[in-house]
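Yeah, one chain of the complex is gone here, protein chain that is, but the others are all in their spots.
For clarity, chains are labelled A and B in written order, and residue numbers in each chain start from 1.
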Amino acid sequence: MSGHNESILREPLITGDNITYAKITDDILGPVENKPNKAWWIGFTFASLGALLWVVAVSYTFWNGIGAWGLNKTVGWAWDITGFVWWVGIGHAGTLISAVLLLFRQNWRNSINRSAEAMTIFAVICAATYVVSHMGRPWLAYWVLPLPNQFGSLWVNFNSPLVWDMFAISTYFSVSLLFWYTGLLPDIATIRDRAVGTRRKIYSIFSFGWSGSVKTWQRFEAVSLILAGISTPLVLSVHTIVSMDFATSVIPGWHTTIFPPYFVAGAIFSGFAMVLTLLLVARKVLGLENYITMFHIESMNKIIILTGSIVGVAYLTEFFIAWYSGSEYEQYAFINRSTGPYWWAYWMMMTCNVISPQLLWFKKIRLSIRATWILSIVVNIGMWFERFVIIVTSLHRDYIPSSWAMFYPTWVDISVFVGSIGLFFTLFLLFLRVLPSIAIAEVKLLLKTASEQAKMKQIKEGHENKEYVAEYVESLEKFDSVKQEDYAKI
Amino acid sequence: MSDIKYILGSFGDPDEMMHGIEKLQENNISIHDVYTPMPIHGIEAKLGIKRSRIDIAAFCFGITGTCCAFALIYFCAVIDWRVNIGGKPSFALPDFIPIMFELTVLFCAFGMVLTYYASTHLFPGRAPRVMDLRATDDRFVIAVDAKDNVEHTVIDGLLKDAGALEIKYNERKYISYE
Partner (left out) sequence: MGTHNINFSEQFEFTGKVKTLSIVGIALGIAAVAYGFLAGDKVMHERTFANLLLMAYYFACVCMSGTFFLAVQYVAQAGWSASILRVPQAMAKTLPIAAVILVVIISAGLYTHNLYHHWHADGLTDPNSANYDSIIAGKSVFLNVPFFLGRQVVFLGIYSIFSIMFVKFSYNEDLAGGLNAYRKSFKNACIFLVIYGFTTPIFAFDTVMSLEAHWFSTMFGWYNFAAMWVSSLATIAIILILLRRAGYMQWVNNSHLHNLGQFIFGFSIFWTYVWFAQFLLIYYANMPEETVYFYKRFEYYKFWFFLNLAMNFLAPVLLLMDRDNKRTDAKLLFVSIVVLLGHWVDYYQMIMPGAVEEGHNGFGIIEIGTALGFVGLFTFTVLTSLSKKPLIAKNHPLLQESLHHQL
């Protein structure tokens, strides 16, 4: 899709006229090089208050033990693991966007991959804090590592999916960080070369001495491609292993073979929703409408429909096979999910994840920023409920009816969760201040082939098929950043 | 003999810069290096840079990871301290595969990226060897070694013909050397 033979039918990835390489740098570095505006301060205040709440709640948990949570002997795993899986899921879109879309040569990823990857890293941090805090004795967290020890080297249980998970999450976090940081080097160098004084010194250290010579770039591209190649199965494996935390057990509702790919689809689904939630605001506040265009938003919405439908297929398959299996426990687990005391959670999940995303089939809704933003939040609510349904409703009515119980969260449960959202946003808002929210170098690649002005030039040359041009101009109507009157003349 | 070390042709457009490279090469003027704010396709072929072999390194690192993971698990779970878990054999190969996969990816990614950093001399705190500060922003810079290529006026003319916006004569090798 690259090169000078791109069809005129393809919608522009950079809009606006008089976009030059210098303007791209200026526009993207605006938030990094200038003082933050009021919107940022308001956001940051709320987010850091949330993060503070998180610190309080997690400290309280550490001090008092996990008895501070609402767990009981039947439901021994609830909000903590729900929050963990939810965050890990959100942490999937970044690597997906940067790796899978790179492999499929979807060059619209160039303008959204950076923030999405940052988001991934922060989401995985949030998830990791859950892992540590629900260990009960977090100061012994290193026990999950296969370290020689004083018990005659009693090793960790390598058959346990929780140990696999430790390997998976730490690999995922470190490889994502590596991928993200390597991609950042040229952009940090850009900031460095424009800055003065201490700022320059700091960015100079972090730029690793990037110079932009031919060899560096050539190797850079080779490395990026291979990293994308190995990150793709990695991203699949991570949520696969998370799903195996449940699916390897023999609990009805947990043990089903479709779990791995179904969790992965759900993760991508929620991750894209979170990317939309963040970027729709960021593009407005940071004035990046020319780089994150309606085309990007529409494309992400399409992926949300796709993954939402895959998740829908999985729900139905699970339900169907539960009946088909002929196993009464399996059947009961699903009947209990949909009609038992947690019926509202189940239907919340169904509505938010399967039904409401179908609204995005309508072009009008897909292209409405407000509707998209609301739906993106709805999806994440739905995905939280999905995990809650899977975890709590499968546990709360176990094999002995006398031990059936309900789960009620305490203020600590709620605060840890709300606080983790605060922590996430605090990190994200800080990121926007110190690093470019869009991959500068990668967007510059698009300027000559996929920008509105390049296409305009192409049209003016007059070699293009009239019907195609008309179609192209029509497709521009949805863009909120395109001046329609420019096209009336042609 | 002047103190000029490098002549820099600074272009505003990648295609013009490519044109500049061609012109210089037609006139047998060797190019020291080219600095660009983004990767330019086809440039490595022009400058005769060989395809990167980093994929081979990546493969080797990956295989090392697989073997290390297998060795670790096998040693811990089969040789050193067998534990009966759910009646499964100690050597339950399918259960080993997730961790073997993760460590393959981990070794491959870190091995490859560190190799990349090492081979292109990237590490934290390295003094950036930059000849033109705008080469990371909006300029595409061809650097010609002024000691090897003495006909400075010819170079100047060729670069200007190709569309260079600015020609610089650097007396220091790297202007940002601190």
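Keep in mind that, in the parts below, a residue touches a chain if its C-beta (ideal position, glycine included) is under 8 Å from a C-beta of that chain, and two chains touch if they have at least 3 such contacts.
None of these values were measured; they are calculated from a predicted model.
S.K.: May I ask which residue of A:132, A:316 or A:335 touches the chain that does not appear here?
M.R.: A:316
S.K.: For the chain that's not shown, point to the residue among A:198, A:257 or A:402 touching it.
M.R.: Considering all chains, including the one not shown, the answer is A:257.
S.K.: By the contact definition given up top, give the residues of chain B that touch the hidden chain.
M.R.: 55, 59, 86, 88, 94-95, 97
S.K.: Could you please point out the chain A residues that touch the chain left off the display?
M.R.: Residues of chain A in contact with the hidden chain: 1, 3, 5-7, 9-10, 103, 232-233, 236, 240, 244, 247-250, 255-261, 309-310, 313-314, 316-318, 320-321, 324-327, 465, 467-468, 471.
As a working rule, only the chains that are shown with their structure count from here on.
S.K.: Between chain A and chain B, what is the separation of their C-alpha centroids in Å?
M.R.: Once rounded, the distance between the two centres reads 29 Å.
S.K.: Would you mind writing out the residues of chain A in touch with chain B in their complex?
M.R.: Listed in rising order, the residues of chain A that touch chain B are 2, 20-22, 25, 146, 152-159, 161, 163-164, 167-168, 171, 174-175, 178-179, 182, 185-186, 189-190, 192-194, 204-223, 226-227, 230-231, 233-234, 237, 240-241, 244, 440-442, 444-445, 448.
S.K.: Can you check the complex and tell me which residues of chain B touch chain A?
M.R.: For this pair, the touching residues of chain B are 12, 14-15, 33-41, 43-44, 47, 49, 52, 54-55, 58, 62, 72-73, 76-77, 80-81, 83, 85-86, 88, 92, 95-96, 98-99, 101-103, 105-106, 108-110, 112-113, 116-117, 119-130, 133-138, 176, 178.
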